[in-house]
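As you look at this complex, bear in mind that one protein chain is not there, while each of the others sits in place.
Let's turn to chain A:
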Amino acid sequence: MKTLKLTLATALLAVSALASAEEAVLKVSAIPDEAPTELQRKFAPLGQYLEKELGMKVQFVPVTDYAAVVTALNSDKIDMAWLGGFTFVQASLHGKVVPLVQREEDSKFTAKFIVNTAVGAKSLQDLKGKSFAFGSASSTSGHLMPRYFLQKEGIKPETFFKNVAYSGAHDATVAWVASGKVDAGALNASVWEKLVQSGKVDGSKVKLLATTPPFYDYNWTVRGNLDKKLQARISAAFLKLDPKNPQDKAILDLQRASRFIPTKADNYKGIEAAAEAAGLLK
């Protein structure tokens, strides 16, 4: 009976190996810095645009774990990914990857510190002995840079706060602080602004405490061994998106981008140095 099971499994494997040699597909993923449903919604129009521009099928692979996106890109399981500054540094340390474009906003990105109003804190120093939530441990604006700037203020999170937790995503951090599950937290400025604009932040429960100095964040990165011509065509497609064209504007708005600009690996040296200084790269 055991042999039978084994034979069955082997047969299935063989069939699938044959079936997988199909047409070209561009597999795209993104770090899960927001809820999975939100990521899918944001990507859908961009995916259709890329399919049209590149003349190939574009498939979005939803992933719920930051590190898994990095691993997938490094092991060629996906072709392109939306990475944060820190995940880009991790990916480039573990393999060959090429950053193509970034949003204009990403060259001067910031992170926000927020606090539950019941705590009554006026500055970061008032948070001593309170509980604090970062986003994902692998997040640039949700963990690395807030940690780095706290450190510059002389605050070592593990001893300064009562508890340090990782919510997993930027919107989750806001929900946690609003509910009082933690006293304060740090998140991506752009998600914060989106939540404030759409009225999803209850001003009587959560307030802004501080903003970090600007740094380079997110970009679209492809695996290093992806066809060079295809890389150029992908870049061109992104750069061609025109905010004056209503159709393009809709795509850009969902990405919360005014427009896309070319980027290079050197832009992220500062992030790498910060990660080194914060002890997150050992």
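By our rule, a residue touches a chain if its C-beta (ideal position, glycine included) is under 8 Å from a C-beta of that chain, and two chains touch if they have at least 3 such contacts; residues count from 1.
We take it that contacts and distances are computed from a predicted model.
Trainee: Out of "Phosphonate ABC transporter, permease protein PhnE", "Cytochrome bc1 complex Rieske iron-sulfur subunit", "3-oxoacid CoA-transferase subunit A" or "Aspartyl/glutamyl-tRNA(Asn/Gln) amidotransferase subunit C", which one is the UniProt protein name for the chain not included here?
Mentor: UniProt protein name of the non-displayed chain: "Phosphonate ABC transporter, permease protein PhnE".
Trainee: If the hidden chain were put back, which of A:V182, A:V222, A:A237 or A:I251 would touch it?
Mentor: A:V182
Trainee: Have a look at A:S138, A:S190, A:N219 or A:N267 and name the one touching the chain we're not showing.
Mentor: Missing-chain contact among the listed residues: A:S138.
Trainee: Would you write out the residues of chain A that touch the absent chain, in ascending order?
Mentor: Contacting residues on chain A, toward the hidden partner: 1-2, 4-6, 8-9, 12, 16, 19-20, 35-36, 61, 63-68, 70-72, 75, 77, 90, 94, 118, 131, 133, 136-138, 162-163, 165-169, 171-172, 175-176, 179-182, 280-282.
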